[in-house]
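The complex appears here minus one protein chain, its other protein chains still in place.
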Amino acid sequence: MSGLLVKNFSVSHGAIAAVKDLSFTVGKGELAAIIGSNGAGKTTLLRALSGLIPHQSGEASWNGNSLLGKKPEDLVRSGVVHVSEGKSVIPELNVKENLALGGIWRKDKKDVALATEEVCELFPRLRERLLQSADTLSGGERQMLAIGRALIARPELLLLDEPSLGLAPLIIEQIFDAINQLRHKLGLTVVLVEQNAMSALKIADIGVIINVGSLVTSGPSQELLADANLRAAYLGY
Amino acid sequence: MLILDTFLIGLSSGAIYALMALALVLVWRSTRVVNFAQAGQAILSTYIGYEVMNRTHNYWVSVPFAIVAGAAIAAFVDAVLMRALEKRSHKGSVSEIAPVIATLGLLGLIRSLTGMIWGNAYLQYTSPASGKGYEISHHTIPFSPQNLIIVIGALVVMGVFAAVFKFTNLGLALRASSFQPEISRLAGIRVDRIRTIGWAFAGAAGAVAGALVTPTTYLSPNSLDLLLVSGFVAAVIGGLDSLIGAVLGGLILGVGFAFILQYIGTSVTFSAAFFILIIVLFLRPRGILGSKIGRRDA
Partner (left out) sequence: MRKSKSLSALIFFAIGLFLLGLSNFVDELRAYQGAQVGIYVIAISSIILLTGFSGQISLGHGALMAIGGYSAVLSYNHWHFPMLLAFTFGAAVAALAGFILGMAAARLSGPYLAGTTLALAVGLPSLANQFHILGGEQGLSFDIGEAPKWIADKTGGDFTQYKWFFWISVTCTLFTMWFIKNLLQSRFGRTWRAVRGNPSAAALSGINIGRSKVLAFTVSSALAGLAGALLAMILGLVAPMAFTLTLSFTLVTGAVLAGVSNLGGSIIGALVLVVIPEITDAVATHLGGSEKISANLPGLITSVLLILTVIFAPNGPQLHKRNKSGKAKTQ
């Protein structure tokens, strides 16, 4: 099948099961929001999907190819790119170098240059700061840089871990707008892990709500937003 | 004149310390291990250079062989020993010191192996460049053609390293994966492979140090032990994770040693390294160019 398939997926942290028997699917070109509170296992799920940590049982595949047992660097090369939590940029390098990192392994240098240009158009603030150390960027700019670097790899599936973390509401809106734009323009499939349920579900096609590692419910995001019980219990508004 | 002479002595030994410090810093940045085996690796590569010279009777041919050997040995150490350690490492007080202990074991292993093959006697690995100081207006300065070669060699290594690190994709990957291995992995960099290449660079720097300094002394299984200590002290002076700091640290230590030797006496040289290290750690725990991370939590 095409798209992301996660089936009976479990991941453990030592003796603690962080993700338990989780199943969901995300169609190609869809944006899925994975919602849950702090410690719900969202980050663990993404880290296992991108090969950073081993999974325990179950299946996970992208376009019919299993994601499991592969190294993150190999998954990146096959189009599955993970932007990890906490503005994953390298502060010791400048903005240009951080962006270059995303395409360093690619053979098609022309397309890398094109992609870099596209990122600079999407986030003009990065262009202004190309030679600045990433250390000097604001939180929002770092997030833009992290996403920008991921885009230069020309991903098909983008795994985003809490891009809104620690950002001001206005910046969050900008970032989410950019994500929304991207997937319509590039046909990206996006898995967006968020605590910020409202903003995420607004741009998402489907929502997956998890709590202490287990699935609570999943469905079209509009339906989830409309469900009063869910809103009270998990979405927190 | 005496001050200038002393400075020249320091320049040559400082260049060697800087090379050793570079080797240690390169490995420390990527692997977070002080590679005590570096002295052994450099000894082994120098013995290989010695063998090549015995066959070709040409020092200049033997040096590149030694450098390639040094790089290959280092890559092998990382790919086999360090990776095996990491796979099996688990949390605990022992796992933190396990890599250091492993490098010590490797140092012992290489020493014994070289001793078995070449014996513990002092061998001569000679350079055609004279060890006699240049003569300037009837005054023989303590700076010989071989010293000049040492300084030039060190400069070439530093220049090549600077160019690779600053201007090439490989250099970018090397820097990125040593600063943030996980993020680099997620950017698609094969961090393990890159790290091994970094070790190879370190091994090459150590091999250059060994091949250039040995003609001025002698070759034996532990003839580079002191260089290891000096290199480490130089690296600490420079901040342990700064390449430029390593070079500066090497020069500061070399010149400092030369002055101590000249004005205090030869017998304190060995202990001077210890006292300089203690003073640096107390005055400036981060070294002159160290990163912000404190030494306690590093």
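In this document, chain identifiers A and B correspond to the written order of the chains, with residue numbering beginning at 1 in each.
Note that in this section a residue touches a chain if its C-beta (ideal position, glycine included) is under 8 Å from a C-beta of that chain, and two chains touch if they have at least 3 such contacts.
All of these numbers come straight from a predicted model, not from anything done at the bench.
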{"item": "Chains shown that the absent chain touches, full complex", "value": "B"}
{"item": "Option from B:3, B:84, B:136 or B:152 whose C-beta touches the chain left out", "value": "B:84"}
{"item": "Of B:113, B:148 or B:162, the residue in touch with the unshown chain", "value": "B:113"}
{"item": "Among B:3, B:61, B:100 or B:136, residue touching the chain not depicted", "value": "B:100"}
{"item": "Positions on chain B contacted by the hidden chain, ascending", "value": "28, 32-34, 36, 81, 84-85, 88-89, 92-98, 100-102, 104-109, 111-113, 115-120, 221-222, 225-226, 229, 232-233, 236, 240, 265, 267-275, 277-278, 281-282, 285, 295-298"}
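By our rule, only the chains that are shown with their structure count from here on.
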{"item": "Chain centre separation (chain A, chain B; CA means) in Å", "value": "42"}
{"item": "Interfacial residue positions of chain A with respect to chain B in the complex", "value": "50, 52, 71-73, 76-77, 81-84, 88-93, 97, 100-102, 104-105, 149, 153"}
{"item": "Touch list for chain B against partner chain A, complex", "value": "169, 172-173, 175-176, 179-180, 182-191"}
